[in-house]
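Comments concern the structure below.
Some chains have been omitted; the remaining ones sit where they do in the full complex.
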């Protein structure tokens, strides 16, 4: 009997980029096999896709409810162990909830839910279920992000006094200036993607990156969002001033109209002993600043890195790994949790990350709508 | 008779860095000679410094008022034509004012004054005087900053929709955490340096860079500053959300506690057709982004650059020029203005830049002190 974890997939069929990302990530460490799926709302499309990627079609189900129903009939040692939820945003919550209620482990794409209220319900559901739950803030799987987290935890930069996170993209620029396009893009439709576009889609990664790397929680924020056109109510750009429980302050900068930017997630954290910088587009470099010593550039795979970082690197220094490998690291952590093996805090983002993310999104929009006032996070 | 412009220097003696910067800048284009000075409040020190740098001591004066008095006795063709004001901040205003009132041209270090009110008085004084006045926002002298301005003016990136300026330094970190030091540093003493430390010293450069390159004016701002310690009332870190007369928004980020940062001035401007990025520490690179074409990297001295940019480059591509050359470009523009030669808008920062800078500083502090509210600039 295979020792691979039995993985189910919801959504992510066809050319879905998120589908490819999760599928490859699950393969990379030899520890998952896809045994069931609803790749697409249309059953035939779903079956054909399974054939195309050469997965047995016997457990391709016509819809999500059928998947749950049929899988529960199987003996536990054959049943899907964990389901990856890659469907459109508004389906994350009902699917994740039902999965948890039926004892499945869940890997959920972000945003975990479309509202903070749903997020708290899901949190309560998980507490009862006691299964494993991960939300895929993929970027936390990069070895140098993990190294940043561990260095901060170990005091390498001392007490944090300034945090600056950026997530700049330009992809919505060719859409936003044409009324037809901006009215018909699902990302700009609150029904489909929740109350925020920019903060909800990418600001939330910047937020999560701050809390993941620093280990601190953002206490309050003041946000100013931008729409460009009055007939579009969804933010496509915005900046949030943030404060922590300490005397540190910071800023989260996001944009989808930073024309020409690709996927510009950047985080900088400064403490009284030094600073750290990391850029997603060049993920294998971590810049370590200090006052009186030369800049240091950390790279993956070297013995000087922390265990958490080294666990995420497969090849020797100088062999660039990328975003598939980052996601694979998250899948690896989840596999350990599912198997009851020892794993470390930080190997995958958890329900708490998901809950706080929704708290962040709603607080940002609330701050903006009320005239750029300070809003406390819970 | 020498055709060089007769330059007077106020302050900048000894090891003063700003002294070296201005002196070298005045030499670089063969068009200034230092003919008079008060390098130091102590006359003997001043004379000795003149001897050290080999300037005739006959017109080294015991104080500023004497300089004015004695120079006015000289025939016009021998008299100092322009005075560089490099004294501590609080002396900029009275010196610049008296110089203007007595018909001298003025090159004034920033901040031009310590209050917005003084700035407006100086502006009125200049209007009466009709002489040449420059405030040394040095960074505007870099060829690639000039290129950025000219490209935006020519519509290269279309309508601006997002602006982001950063000025991060770490130098105050070793001072701020010790009570003795933070109480005795002049930069943190409002009597000596005005009501703001971080916004006043460096935020103002970021502000000026935005207005210089974009040609737009910031209409309103909302700032959150940081002090770290309650016994220190001067900001050492802060972020300002900014809005323009258009639907563009932006952010100005500044810090003197970004530990390990040296002189991290960065500006990014995004329009609907493309984006531009420039970093002071690598001043000879201008990054030109567009949606569907490869990133372009402009460098100084190439024929593809604008006239304003090429005017600021002395050597062929690949021969790095630096900050002395940037300041020299400003001195070159001023020399043309003094001589009544043709020069272009953008060759040196003017009184208007100085006035708006003080408007910015006071607005930032006001916004913060009133609870992070929006404050309009004039």
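Labels A and B are assigned to the chains in the order they are written; within every chain, residues are numbered from 1.
We adopt the following convention: a contact is a pair of C-beta atoms (placed from the backbone, for glycine too) under 8 Å apart; a residue touches a chain by one contact, two chains touch by 3 or more.
Values in this document were obtained by computation on a predicted structure and should not be read as measured data.
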Beyond the 2 copies placed here, what is the full number of copies in the complex? 4
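We take it that only the chains that are shown with their structure count from here on.
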Here the gap between chain A and chain B, centre to centre from mean Cα coordinates and rounded to Å, is 43
Would you mind writing out the residues of chain B in touch with chain A in their complex? 157, 161-162, 164, 170, 173-174, 177, 222, 224, 226, 228, 237, 239, 241, 247, 249, 251, 253, 255, 257-261, 268, 270-275, 289-291, 295, 372, 374
